[in-house]
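Other chains dropped; remaining ones untouched in position.
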Amino acid sequence: GNEEAITEDNKNANETNTVSIMLDWYPNAVHSYLYVAEEKGYFEEEGIDVDIQFPANPTDPLTLAASGNVTMGLYYQPDVIAARANEDIPVKSVAAIVREPLNRIVYRSDDPINSPKELEGKRVGYPGIPVNEAIVKTMVEYDGGDYEKVDMINVEFELGSSLISEQVDAVSGMYVNHEVPVLRSEGYTVDFINPVDYGVPDFYEIVAVTSDETWEKEQENIEAFWRAARKGYDFMIENEEEALEFLLDYQDEVNFPLEKEIEAESLSILLPKMKSEQGFGSQEKASWEETADWLKENGVIEEIPNIEDIFVNIE
Amino acid sequence: MNGEQNKKLALQFKNVDFHYRNAAGEIPILKNMNLSVADGGFVSIIGASGSGKSTIFRLIVGLEERTGGSIYLNEKQVADRPGKVGYMPQQDLLMPWRTVLQNAALPLELQKENHLDRGTVQNLLEAFGLKGYEDKYPHELSGGMRQRVSFLRATLSGSNVLLLDEPFSALDAMTKLFMQEWLLEQWEQQQSTILFITHDISEALFLSDRIFVITETPFTTLKEIEVPLERPRRQHDLDKKEVAELKNNLLEQFRMRV
Amino acid sequence: MKNYLYSIILITIFLFIWEAGARFVDTSFILPAPAEIAMKIWELKAELLLHHLPITLAVIAIGLGISLVLGIILATSMNISKTLEQAIYPVLITSQTIPIIALAPIFVLWFGYSIWSKVIVTIIITFFPITVSTFDGFRSASKELKELFQTLGASKRQLFFKLEVPSALPSFFSGLKVAVPMSVIGSAIGEWLGAQAGLGYFSRRMMTQFNGAGVFAPIVVLSLIGILLFTSVVLLEKFILKWRRS
């Protein structure tokens, strides 16, 4: 019995040591707290090894978290609900990272779209993430237009290149804090519409998703991970500049070049949207319910799933 | 000085020069060569491998350009020879995607000035023992039948001169004997002039009026041998003493060269 | 039929194991069972066959059509001009050793999300087998037959249509039989890169929605297209090359 216990322990130790997390996009200011925690050794203090991965396809963070290929993925609140409701995929959110939409409908300034109704007959690119369809549909219909007349095109990651090469007239899925300033700094003039102004609820833009099975098996690790991440967040709000430096130091110059100024601006936009009275990462049932209602109204889901199963707050 | 002198000449080479050219330089084959074949004759050419037999044919049909001298066909020097003689190459060369009829009638399709009509073709098909096989494809025929289609095609080129380059070398020994007799029969009916290349001395003796022997390359004249046999002939005529002697002489000549 | 008995047994066993395995694993978004896929096809038949299929078929038809036209023109030109052959043939062969298809994402920038970016991918993937097999077919025309035609005074035109074209047909069909399944693959890959409809697109979309059976369903339809197109080519070949029937 003694021997068995030891091997069990060892096994646990091995399993629990690594936590993999797939980012929602390539690294930028919104991920600074993770790099802070890594650099400052917070993860190490918690006894975990963190493997940060970037998605090759925009939808991979959720699918790979659901299939257990990564411990967690950063994804979008509405899509977690849809997965649970439509296909009964056992996934749940363990933390809310960004509490308001960052997503904008972006267009070229020289080919302006004054209101969502004007998207009729236009080509709208999106990264294949289903929530964008719900967003555009809500906005167009809110504005009195016909969504059926909008040409939605899955452009995968090529949001920026398809917009400026005029292959599409507008894109959904660009973030106001990052992609938009990046485009502008490259010398392209673009403008955007905020979905929240046209009937889209104030959903959590980014949440951390894991599968029920992973949660059961690795709950301790995930909790440890978020304790460390919270320390990183706390450090970040106190030392914005320094936190950005960690990100910029860590960045992969060739793969993911970042502009310091853009990221600084981005972080200043992000911080208020990440802040919560209940503590970084906490989630409110009301937000989940409101978002689920919105999805049901728009026919994205047919039945509202049990909200209790969808998220869990980590103390 | 003999009877042939009065006959028209079907083919004549006058001082013809020819050489191939390759990386190493010129390979002379014909040097100032003279040759004449009377109309209606059956003439064989024998010689060792590589001695230039096929080259003579290629010059006649115009696949190679002579470097000097002139070649006369039916006593006219024809500038543009292609299409003027019937040529039956060594392999039967039938097109697998054409039926027997379509293969045989190829010259009629290609030559504007060919005046043979389909009726003639039908008659000849029968004469060549191909009746009932018109719509078969070549792969459905035996080797001997394929040779007959090929020969029919050469005949239909409408020329009085037929050049046959080792036509029977791919046949087995017994089919070959049968085809030889058949060829003679056809030749007697068609009244054409035949030039026949072969490696097989018995074959040359059995078929020809005269045999040209290539003894060296390049050559200027060909050694000419009259075959001492009357027509019609049978295979066992070859066993006659003077023919047998002739054959053994020729054999001895080639033995050293193989 | 009897010849395929063992194959049918093998496939049945395979499907059976798959079905059992899928039921055992019981996470249909990762591994849907064959029965589930069949039901999904039935359920989505209108969507698949009326909406996505025509779009993919259009890509295949246009792509294959352009490949055929370009390939035949190029092969014919190389057949006519020795200089063209010496210039183009080695480039063509070398091009096969390099992964041009990896440039596909940039075609989207050039041709947009219209049908053309997918058509280009299909052309890239089918152009080579068609061109090279057609050209090799022309070259296979026997030298001796060519000389025979010359001795019969055939014109270049007659030589081409009566000898070189029929000689090239068997090899051309071999190339076509390679190209046809490739065109199906090309259209699917093309649709990954950005599309709004089509079977390849639909399959990936189903994946983002955790609909495992939905991922497989369009692929099954694509496979049927592949088999159908291939069979048509085989029948056409049998009809045109009827002289090859033993």
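Each chain gets a letter, A, B and C, in the order it is written, and its residues are counted from 1.
The criterion applied here is as follows: a residue touches a chain if its C-beta (ideal position, glycine included) is under 8 Å from a C-beta of that chain, and two chains touch if they have at least 3 such contacts.
Quantities reported herein were computed from a predicted structural model and do not represent experimental measurements.
**Student:** Jot down the chain formula for the full complex, using the labels you see.
**Tutor:** Here the full set of protein chains amounts to A x1, B x2, C x2.
In this text, only the chains that are shown with their structure count from here on.
**Student:** How big is the gap, in whole Å, between where the Cα atoms of subunit B centre and where those of subunit C centre?
**Tutor:** 50
**Student:** Please work out the Cα centroid separation of subunit A and subunit C, and write it as a whole number of Å.
**Tutor:** 39
**Student:** Among the residues of subunit B, pick out those that touch two or more other chains and give their numbers.
**Tutor:** Subunit B, residues with two or more chain partners: not present.
**Student:** Would you tell me which residues of subunit C are touching subunit B in their complex?
**Tutor:** Where subunit C meets subunit B, its residues are 142, 144-145, 147-154, 158, 162-163, 166, 169, 241, 243-244, 246.
**Student:** In their shared complex, at which residues does subunit C touch subunit A?
**Tutor:** 27, 29-30, 105, 108-109, 112-113, 193-196, 201, 204-205, 207-211
**Student:** Over in the complex, which subunit B residues touch subunit C? Could you list them?
**Tutor:** Listed in rising order, the residues are 61-63, 80, 82-85, 87, 89, 91, 93, 95-99, 106-107, 109-111, 137, 139, 157.
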